[in-house]
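Got a structure here, written out as C-alpha cells. Questions coming.
Of the protein chains in this complex, all but one are displayed in their positions.
Naming follows writing order (A and B), and every chain is counted from residue 1.
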Amino acid sequence: MRGAMDHDPPIRVKNLNIYYGREHALKNISVDIPGRTITAIIGPSGCGKTTLLKSFNRLVDLADGVAVSGEVLVDGENIYAPGVDVTRVRKKMGLLSQKPYPLPMSIYNNVAYGPRIHGTKKRGELDRIVERRLRESGLWDEVRDRLHAPASKLSLGQQQRLCLARGLAVEPEIILCDEPTSALDPVSSRRIEERFRELKSSYTIVVVTHILRQAKRLADYVIFLYLGELVEHGPAGKIFEEPEQAMTREYVKGSIS
Amino acid sequence: MDARKVEEFVWKTLAAAAAFALFLSLFLIMATILAKGLPSLNMAMLTQTPRGGYYLGKEGGILNAIVGSLYLAGGATALALFLSVPIVLYLNVYAKKRSRFVLFTRFSLDVLWGVPSIVYGAFGFTIMLLFGLKASLLGGIIAVALLILPIMSRAMDEVVRTVPHELFEASYALGATRLETALKVVARQAVPGIVTATLIAFGRGIGDAASVMFTAGFTDAVPSSLLRPAATLPLAIFYQLGTPFPEVQNRAYASALILTLIVLAISLVSRVLARNLTKHIVK
Partner (left out) sequence: MIRLVKDKLAGAGMLALAGVPGLVVFAMILGLYGRSRPILAAKPLSELLFSSSWHPLRGEFGLFTFIMGTLWVTAVAVAIAIPLCLLASIYLAEYAPRRLREWTAPLIDLLAGIPSVVFGVWGVLVVVPLIKNHVAPLAGVSSSGYCVLAAGIVLAVMVFPVIVHVSVEVLKTVPNEVREASLALGATRWQTIRHVVMRKAMPGVIAAVVLGLSRAFGETMAVLMVAGNVAAVPKTVFDPAYPLPALIANKYGEMLSVPMYDSALLLAALALLMVVLLVNVAARAILLRVERSVQ
C-alpha cells in the first residue's frame, strides 16, 4: 500500500476555493504536495497560509459560515466528498499549532489520548506507544520520570514537542504545522526543526511559516501565497534562487512582508 | 456503523433534546402566564385597589401591589446602590489588591449572595422586633436592600475589575488622588456595568416574595408612608392564588403577568442601555 502512495503526491489540491462569509480567503488553488519532504507554505500574514493548511484536515469546517468548493485529495480520496469520515481523514495527519496546546491531562495521557480514542486500551501497548513517540519527538529523556505530571507543567518548548509526540501517536502519514515555533525561544525552535529534519524520511511535513530563514533552512518544496492566491510553487532551490514571478522575487528578498 | 459514530449521534441527539426540552418548558411557563393573565387584565385591574379585602373581595384590582412593589423595589435599589458603589470602589481602588480585608469582603458577598431570601425575611423581622418596628414599607425596603446588595455589588465588582490597570496608572501619573481616580475614571468607565447591575438588582428585588412576607406585610391600600405596610406583586400572587374564588384568583394571574412583564422589560432595557452606554469605554 505504502509503496504505491510514494509515487502519487499524498495531498493534491484541485481548484480549491474557500470563503468565510463574503471574504474569499483562498482563490482557486491547485497544487500537489510531494511526499516524504518538508513543504513550506510562505507568504505575508493574512494571505491564507493557515486556511490552506487547515483545509487539508478539514479543520476549516469549524469556522462559522465557511464555504468550500474544489477538491483536496488525500491518498487519492477527495476529503470534501459527501459521506467522508472526517475523523479518519484527520487521523492521517498530526497537527502542531502556533502555541502548544497540551490537553488538560498528564504527559502520558496526552500521548496516549489518540491511540485510546481509536480503540487501543491495553496498558502495555500504550506504554510502548508513549515511550516510542516521546523518543521520536526528543522529549523522552526529559520526562521519563514524571510521565504522570500535568502536561501544563512543562516549558513551552517541551509542550510543543509533547504536542508533536501526541500527533505522531496516531500514526499519521502527514504532519501539519502552523508556525510551530512562533511562540518558542530560539533554542526550542532549533530543536523542533531538528526533529522535522529527522522525521521527514518517514512523514510528509507541511509547515506554515512567515519566517523566511526558517523556510530556507527547512524546506524542500515551497508554496508562495499572496492575498489568497497561489503565486508560485516549486522546489526550494528554485523559489529562493530563481523565482519566475516578480512578486515572489520581491518577497524572498524581503521587500514585501 | 462504527461505534464511535453511534456514540456521537446518540449524545448529540440527547444534547439537542435537552436544550429543546429546556426551552420548551420555559416557553410553556410564559404561555401559561399569558393565557391566564391576559383575560384578567383590564383597566380596572391596573387602576383600582381590591375591594372587600384582597383575600375575599371579588371586585377591584391590584393597584396596591403594583405601586407597593415599585416603591419597595425602588427604595431598596436606591439603598443598595448607595452601599454598593462605595464598597466596589473601595475594593478596587483604595484597598490593596489581595489583602485579607478584600478577600474577606468578597467572600462575604458570595455568602450573602447564596443566603435564601426567607432567611433575609426572618432576620429582617427579628431586627425590626428589636427596634419595635412593625411590618412596613421601610422594613421591606431594608430587607430587600440587603437581599440585592450582594447581587448588585458582585455584578459591579466584575465590571470594575476589568478596568485596565494602565488606566489607573494613567490617572495617578497625572497627579490625581485615589478618590478622583475612583470617581472620574473608574466610575465613568464602569457606568454601563453599574447601570446593568442596578437594573438586575431591581428585577430581583421586585420579584422576591419570601423576604417581604414578614417585613413589608400586606395591605389593600396604596402605602401612604414608609411606616405603613405595603402590598407587593409576588405576595399578591401567592395570597390570592390560594383563595377558592375564581374572581380573586384572576387578580393573582393578572399580578403574575404584570410582574413578569416588568421583569422582562427591565431586562430588555438593561440590555439596550448596556449596548448604548459603551461608547466611551476604553477596552
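Definition applied: a contact is a pair of C-beta atoms (placed from the backbone, for glycine too) under 8 Å apart; a residue touches a chain by one contact, two chains touch by 3 or more.
Note that this is a predicted model, so its numbers are computed, not measured.
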{"item": "Full-complex contact with the absent chain, from A:37, A:51, A:97 or A:248", "value": "A:97"}
{"item": "Residue, one of B:41, B:63, B:163 or B:210, that touches the chain absent here", "value": "B:210"}
{"item": "Interface with the unshown chain - residue positions in chain A", "value": "57, 59, 62, 64-65, 87-95, 97, 99, 101, 103-105, 113-114, 117-118, 150, 152, 163, 166-167, 169-170, 176"}
{"item": "Residues belonging to chain B that touch the chain removed from view", "value": "4-5, 7-8, 11-12, 14-19, 21-23, 25-26, 28-29, 32-33, 36, 83, 86-87, 89-91, 94-95, 101, 104-105, 107-112, 114-119, 121-123, 125-127, 135, 146, 149-150, 153, 177-180, 182, 200, 203-204, 206-210, 213-214, 234, 237-238, 241, 252-253, 256, 259-260, 263-264, 266-268, 271"}
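By our rule, only the chains that are shown with their structure count from here on.
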{"item": "Chain centre separation in whole Å, for chain B relative to chain A (CA means)", "value": "52"}
